[in-house]
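The other protein chains are all here in position, but one chain of the complex has been omitted.
Now for chain A:
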């Protein structure tokens, strides 16, 4: 096996080489089971290359015919090749590994995944009126048993119109949650869906805040703390949140704050009383906060 490694000469060597212009003779080292041949040559760019080939010498005990064949002289295009593999035609490739497939073929899994995804997408789009599984009513396996029962219970019309309020024992499903039978299967952009008109409802409910009851307080002194604001505003009503803008590094107030009241009327009273109120030798400015979306 030969492994050729290229070692580029340093710039210092190159200078020498230009002056001298000769190559060191090839060196062959034998060491028991291995042989190392170091050769020097010039590449196309005129740079000196050192090629080190490592050979492992293996001994095989073979049948007489095979040993005889090994002594044959080379012919054809290999006529002039030296004994041993010619690096021009024989290359040691990179290590490859046998990739064992432990369970199933990967591709199959991929395909199954894709299939499953598609099935999942279809789920909810198609719903049997009889058994509520995801297939067409026409293909329902229980069609023969269930359909006569249902028609006798509800009559034809009702079954058609109110598929959600189905069989006894099944609790009635909230229509709005499912988007109603009429809207099922149709794509509705998020902004057009139920509750879409209420801007950012989910965000607000998550933070427990109603922006309509928020006041903005400006011209606060640097030493103001959240506690001070709480004491000042608490008397007007329940406060859900106080936000005091603070400098990140010093921790001092930036001079403004937002107070969220639980009720809008409390906020209104606070504005009425505290706007223009002298607090900590400064005159406060208290007004309705603009909705955060428009800031």
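Odds and ends about this structure:
Just so it is clear, a residue touches a chain if its C-beta (ideal position, glycine included) is under 8 Å from a C-beta of that chain, and two chains touch if they have at least 3 such contacts; residues count from 1.
As a working rule, contacts and distances are computed from a predicted model.
The listed options are "Large ribosomal subunit protein eL14", "RING-box protein 2", "Eukaryotic translation initiation factor 3 subunit I" or "COMM domain-containing protein 2", and the UniProt record of the chain not shown names that protein "Eukaryotic translation initiation factor 3 subunit I".
Residue A:86 is the one among A:52, A:86, A:137 or A:285 that touches the chain missing from this view. Remark: the residues of chain A touching the chain excluded from display are 1, 60, 62-63, 65-66, 69-70, 72, 74-79, 81, 83-86, 88-103, 105, 107.
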